[in-house]
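On to chain A.
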Amino acid sequence: MELLFAIAIGALTTSGVYLLLRARTFPVVMGLTLLSYGVNLFLFASGRLATGQQPVIGTTASYSDPLPQALVLTAIVIGFAMTAFLVVLSLRNLADNENDHVDGRREATTAASKVEQEVSSK
Partner candidate 1 sequence: MFDRLSFPQPWLSLILFLIWQILSDGVSGGSVVVGLILAWLIPQITHGFWPERPAFVKVWRMPAYILRVLKDIVIASFSVAWLILTPRNPRPAFISYPLRLDHPLAISILASTISLTPGTVSADVSDDNKTLLIHALDATNDQEVIDAIYNSYEKPLMEMFQ
Partner candidate 2 sequence: MSLPLVVLLPFLGAIAAPLFAQGGRTAIAIASSVPALIALAALFPHWSVLSAGGTVLHTYEWLPVLGLSFSFRLDGLALLFALLILVIGLLVIIYSHYYLKASENVAKFYSLLLCFKGSMLGIVLSGNLLLMLIFWELTSLTSFLLISFWTHKQDARRGARMALAITGGGGLALLGGILLIGNIVGSFELDDVLAAGDQIKAHALYPVALTLVLLGAFTKSAQFPFHFWLPHAMQAPTPISAYLHSATMVKAGIFLMARLYPALAGTEQWFYMVSFTGMATLLLGAYIAMFKHDLKGLLAYSTVSHLGLITLLLGMGTQLAAVAAIFHVINHATFKASLFMAAGIIDHETGTRDMRRINGLWRYMPHTATLAMVAASSMAGVPLLNGFLSKEMFFAESLQLNLPGLWAWIPPIVATLAGIFAVAYSARFVHDVFFNGKPVDLPKFPPHEPPRYMKFPVEILVFACIMVGVFPTVSVGPLLYSAASATLGGDVPDYQLAILHGFNLPLLMSFLAFFGGLLMYTQRQRFFDFHAQLKEVDGKAVFEFAVSKIEDMARSFTKWLENGSLQRYAMLLVVSVIAVTIMPLAEHGFFIGENGLSPVDWPTGIAAGVLIIAALATALWHRERFYALVLLSVVGLIVALAFARFSAPDLAMTQLSVEVVTIVLLMLALYYMPSWTPMESSRSRRVRDVLIALAAGAGMTLITLAMLTQPFSSISEFFLENSKPGGGGTNVVNVILVDFRGFDTLGEITVLAIAALGIYAMLKNTALTPPPGDGLGHAWTRDHYPLMLRQIARPMLPLALMVSAYIFLRGHNLPGGGFIAGLITSVALILQYIASGMVWTEDRIPFRYHNVIGLGLLFATIAGAGSLAFGYPFLTTTFGYITWPVVGKFEVASALVFDLGVYLAVIGATLLALVSIGRLSPHSAIKSKMEGA
């Protein structure tokens, strides 16, 4: 189980980091979202994995560690706030620079649109 969980976090991290390193805001946002999924799972796992031991007093014989759960809950909400801000900042970037390159570059029209056509004709 632990190995599986670890690999899942690894996969989330891999995808997250790869997308974080992309040149457009949208993939970057998605990368950070994936990364934060991975991070939340990791932080959650710092209290170890337990089955059916929800930390609600009186419902089971033993309880999983509630503290990481509370931390992750906080982290999820904060992560959401941050993501929302970033998404809107990306929109602002789009408005200001007429494209969504992370560095605000003006579109190299010919090359990019060609690629886009390739995609859309697929």
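Here is how the candidates were picked: all candidates are chains of the complex that A comes from, given by their letters.
Keep in mind that, in the parts below, a residue touches a chain if its C-beta (ideal position, glycine included) is under 8 Å from a C-beta of that chain, and two chains touch if they have at least 3 such contacts; residues count from 1.
Since the model is a prediction, treat every value here as computed from it, not as a measurement.
Participant: Hey, among 1 or 2, which one's touching chain A in this complex?
Facilitator: Contact with chain A is made by candidate 2.
Participant: Touching candidate 2 in the complex: which residues of chain A?
Facilitator: Chain A reaches candidate 2 through residues 1-31, 33-34, 37-38, 40-42, 44-59, 63-67, 69-74, 76-85, 87-92, 94-95, 99-100, 102-103, 111-113, 115-116, 118-120.
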